[in-house]
Every structure is written in C-alpha cells, then in structure tokens.
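Only one protein chain is missing from this complex, and each of the others stays in its spot.
== chain A ==
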Amino acid sequence: MKVLTANRLSDGRVLYWGAQGLATEALAEALWLDDAEAERALASAAARPDLFVNPYLVEVNAGEPSGRDRFKEFIRSTGPTVGHSRPDIEGAA
C-alpha cells in the first residue's frame, strides 16, 4: 500500500493525504491507498497547490514507511530524532 505525502505550502510542514481528501500531519491518520487510489490522490493533490507542495507517494507496510527511503520517511513522519526541535527537550538548554 501507499500513502501520499507532501509539504504544506504555508509553513513546509509534512502532510499526508487523509480521509475525505483532508490533509493530516499524522502518518497514523494517512489513508492507505492501492495503486489506483494513489494515482487519483496524486492528481487531486496536484490540483491543490495552495496546500500540497511536491506531492509524492510513499510505500507503507502496516502503516509504516517500507520502501527504499523508509528511514527518511520515518524521520519526516516523526520530526528530528535529536536536538532542540524535539518537544520533550525543547527549551531545556
């Protein structure tokens, strides 16, 4: 299966294609798409340039990125694994 992802135009944050064609920031809420659905979602996302920048498809297995770029896609879905951007340590320094 696949999910559709992109960056949000206004702030660049990672987006996924969710239920009813609504964008979600959570990979867990992304719709799992078969090939035909994925192509339709890509076309729909391309028609929403006010929201989706550079939409593309990511292979998933049980909701987790599984393709060649799975680790990169994992980090895109969670945010940086270290450093000041992590909410658990933000402002700690």
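Definition applied: contacts are C-beta pairs under 8 Å (C-beta built on N, C-alpha and C of every residue); 3 or more make two chains touch, one makes a residue touch a chain; residues count from 1.
Rule of thumb we're sticking to: contacts and distances are computed from a predicted model.
Engineer: For the chain omitted from this view, which of "Peptide/nickel transport system permease protein", "Cytochrome c oxidase accessory protein FixG", "ABC transporter substrate-binding protein" or "Sulfite reductase [NADPH] hemoprotein beta-component" is its UniProt protein name?
Structural biologist: "Sulfite reductase [NADPH] hemoprotein beta-component"
Engineer: For chain A, enumerate the residues touching the unshown chain of the complex.
Structural biologist: Residues touching the hidden chain, for chain A, are 7, 9-14, 49-50, 53-54, 67-72, 75-76, 79-85, 90-91, 93.
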